[in-house]
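The complex is shown incomplete by one protein chain, all other protein chains being positioned as in the whole.
Let's look at chain A:
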Amino acid sequence: MSLSQPTRFFKAVAILVLLLWTAAVLYPLLWTLLSALKDNPQFLTNKPWSLPETPLHWNHFSYVWKTYHFGDYFLNSVYVTVISSVLAILLSATTAYVFARFEFKGSQAMYFVYISAMMIPLILGLVPLFFLLNDFHLINKLNGLVVVYTAWALPFGVFVLFGFFKTLPKELEEASYMDGAGFFRTFFQIMLPMARSGIVSIAIMNALSNWNEYIMGTIFINEPAKYTLPVGIAIMQAEMQYRTEWGPLFAGLLISMVPVILVYILFQRQIAEGITAGAVK
């Protein structure tokens, strides 16, 4: 089918704009890598978009990893991210399943409480949360972050997985009960694997937001050895006023971005599913 004249013009404009935006989102990644390989004089005298001069300063990566303790921050981030994502999935899948399949007094009210919590600004709870964690001796502990990240991920997890379990046919469970399986076995052996795609989406979205989280990380952790990557980067950026090390700073950014982008490319489909599951329905 041939397109009419004005449409062809619109199409050309649209392609141009799309390409511009592609540059706007991809160029910063490339630019961060190139800048990580520059030393200070290159930042001060050359244009920001100029290519790094040889020799390339690959040593900036090992430098931030060791001297700026990004190696420790990286491990801290991995720990917090993995544990809290797994915990949140376990806790929200179990509750979502009960809401989706079992009627009992107050079940609707309880579900409503979870859903309403998604509307509440997280920042309202920050002050009391600080003192609560303090009472539990969880300030300056990675497990403190684990607990908080897990809790804050629950409403969204319950909401999306509730929808997921609802769509599974009831015959699955009935057949399992006929075979003499109990409630627990039916859930873990039949229903949980059936909801795999929803669970993977939620787990990845939780992991991404936990990996990137900054505010709670900076409020609840004040001990440098326990910093997560985002907190470490923010601190390093603040120190730039006193000692300027641009190259290593951008190397640090890259250390934080690379795992996220790898996970994103690997699980692109599940992430897109997670988004549409949460919002389109």
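Following the convention adopted for this analysis, a residue touches a chain if its C-beta (ideal position, glycine included) is under 8 Å from a C-beta of that chain, and two chains touch if they have at least 3 such contacts; residues count from 1.
As a working rule, contacts and distances are computed from a predicted model.
Novice: Name the absent chain as its UniProt record does, using one of the following: "Sugar ABC transporter permease", "Cytochrome bc1 complex cytochrome b subunit", "ATP-binding cassette domain-containing protein" or "ABC transmembrane type-1 domain-containing protein".
Specialist: "Sugar ABC transporter permease"
Novice: Check the options A:Phe61, A:Phe74, A:Tyr114 or A:Phe159 and report the residue that touches the missing chain.
Specialist: A:Tyr114
Novice: For review purposes, identify every residue of chain A that touches the missing chain, sorted by number.
Specialist: Counting over the whole complex, chain A touches the hidden chain at residues 1, 3-4, 6-7, 10-11, 14-15, 17-18, 21-22, 24-26, 28-29, 32, 43-44, 47-49, 91-92, 94-95, 97-98, 102, 104, 110, 113-114, 117, 119-132, 147-148, 150-152, 154-155, 158, 182-184, 187, 208, 211-215, 219, 229-231, 233-234, 237, 246, 249, 253, 256-257, 260-261, 264-265, 268, 271-272, 275-276, 279-280.
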